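Of the protein chains in this complex, one is absent; all others appear in place.
A and B are the chain letters, set down in written order, and residue numbers restart from 1 in every chain.
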Amino acid sequence: MHSTLVRAQTAFGFFTTVAFCVAALIALSGFVSPQTPSADIKLRNVQVVRGRPNYYSTKKEEYAHIKFDLDTDLSTLFTWNTKQVFLYITATYPSLKPSEPPSSAIIWDAILASPSAPWHQNQYEAPGTPDTRKSDPEAQKAIAAPGILHLQNQRPKYQITDYTGKVANRSDVVLELGWNVQPWVGALTWRGWSDWGVWKGLKGGRTERFGFPGVKERVKVQKEDLGTAKGGEGNRGKPA
Amino acid sequence: MTSSTKVPVYSLSDLKNTTDDALPVYLTTLPNEPFKQSHYLADVRLVLGYTAVAIAGVLFYFDWTLGWENTKAYTGPAVLAYFLLNGVFTYWIWAVEKGTVFAGSRGKNQVTSPRQSYRPRSTSTGWTDSAGNKITMASKTKDHIPIYHLTVSVDGRKLDIKAPFTQWFSADGYFVAKPFQQWLASEISVIGEADPNNVVEEIGRGNVVDGVRPEKVQGVLDQIRKGATTGSSPGSGKARRRG
């Protein structure tokens, strides 16, 4: 019995070592695979309206509603160790206090699934993506080359506000594309602007500086104009 | 203790451990001035190990009662000290103890200061001026080969001996003390002095032909012939003992 235990222990120990080494090699392999991401992002429209954070709040805040165009080629981010790319667009604007760095907030995000990832409701499906369940050659192509997006006049997912509750008439706002590559195993990585080894920094992916306009009265704005894009998030009640 | 222990015969580490344990038992009970065991090497190892464990224990206690933020300043130094001690501990086992299973002395030169007596590094130069004997024994086995290697250092003179475990383990895994003791007493002269009754000249399956001189063989043959004709053999008693 003693010897059986020892043998089981040895076998398990060996299995663990091998698994660990294989995982380490896979994790490191991503760093030698070249990345050449590029993107083009353009402001389409921005409006500022007054609203409440939620329907039972009495607090009135100003919200910026930003529409944009986005073209990306992030296909090189998808290696065999990529599980998904969490893509997001941030609006960055200077703080009111000169001592503070700029504030930023996500206005839109999308989970770009790797072809190797199983289906999940949260994964982003670009408009016009053919039904992947049918054996459509176009669909197969879309799966084979993830990370290529062409979005026109895209609505934001989130209307943003500042902690002061005031965003109207701010200047020097910039939209920036960012991402977080989530591996199957290993290090998480984020968008970089400069080159790092065989990884090129993001080309483009930043808008010109622009300003938020003054507050528009709700009545004068078409309700349709202020709609936001909905994500696939499964948890729609209280956050958990 | 050892003779009643049954071990799985295919487990090399069990065979070695049982044999290692039998060494001090025998050496400290030799009939003629037994060795006095010195625990210096083991004691230093234990002190190093337990000091490290104590540091970890104290850190654990304060981390538990005071929390991370309050103990943060001491955690780094404690971790450093722990791993330093652990490093010395490992160094002690690998470079100083080197598998030592027995260290001791007998005769006039009984251990007074362990620091002087057991400088394991100086085994090659040795202590030749002593009237008594100092002995250290380090054992090892090679992977999957059931042979017991013993490096014996007596007063600085080194001796490497080896023997198969089958010599003192029965087929069902019982340790038998007698052949083991005979092996030691015959191979190591100081042990042989201390326990002459266990000395045997030819152990097991040694190649005896090499050492036999032809004229001696002739003498033995003559003796046998004489014995056969007279019917009495003066050497027979001795021969029985050796067989």
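Following the convention adopted for this analysis, contacts are C-beta pairs under 8 Å (C-beta built on N, C-alpha and C of every residue); 3 or more make two chains touch, one makes a residue touch a chain.
Operating definition for what follows: contacts and distances are computed from a predicted model.
Enquirer: Between "Signal peptidase complex catalytic subunit SEC11", "RNA polymerase II subunit A C-terminal domain phosphatase SSU72", "COMM domain-containing protein 2-like" or "Ribosomal RNA-processing protein 43", which matches the UniProt record of the unshown chain?
Expert: Matching "Signal peptidase complex catalytic subunit SEC11", "RNA polymerase II subunit A C-terminal domain phosphatase SSU72", "COMM domain-containing protein 2-like" or "Ribosomal RNA-processing protein 43" to the record, the invisible chain is "Signal peptidase complex catalytic subunit SEC11".
Enquirer: For the chain left out of this view, which of B:L66, B:V79, B:A95 or B:A177 touches it?
Expert: Of the candidates B:L66, B:V79, B:A95 or B:A177, B:V79 is in touch with the missing chain.
Enquirer: With the full complex in mind, choose from B:N17, B:Q167 or B:S189 the residue touching the hidden chain.
Expert: Touching the chain that is not displayed is residue B:N17.
Enquirer: So which of B:V9, B:A56, B:I147 or B:V200 would be touching the chain we can't see?
Expert: Looking across B:V9, B:A56, B:I147 or B:V200, the contact with the absent chain belongs to B:A56.
Enquirer: Out of A:F78, A:W179 or A:W199, which touches the unshown chain?
Expert: Among A:F78, A:W179 or A:W199, only A:W179 touches the chain that is not shown.
Enquirer: Go through chain B and note every residue touching the omitted chain.
Expert: Residues 1, 13, 17, 39, 42-43, 45-46, 49-50, 52-53, 56-57, 59-60, 63, 67-69, 72, 75-76, 78-79, 82-83, 86 of chain B touch the chain absent from view.
Enquirer: Since one chain isn't shown, list which residues of chain A touch it in the complete complex.
Expert: Where chain A meets the chain not shown: residues 2, 5-6, 9, 23, 53, 83-84, 86, 88, 90, 95, 97, 99-101, 103-106, 111, 113, 117-118, 120, 122-123, 158, 160, 162-163, 178-180, 182-188, 190-191, 230-231, 233-236, 238-240.
In the analysis below, only the chains that are shown with their structure count from here on.
Enquirer: Distance from the CA centroid of chain A to that of chain B, rounded to the nearest Å?
Expert: 67
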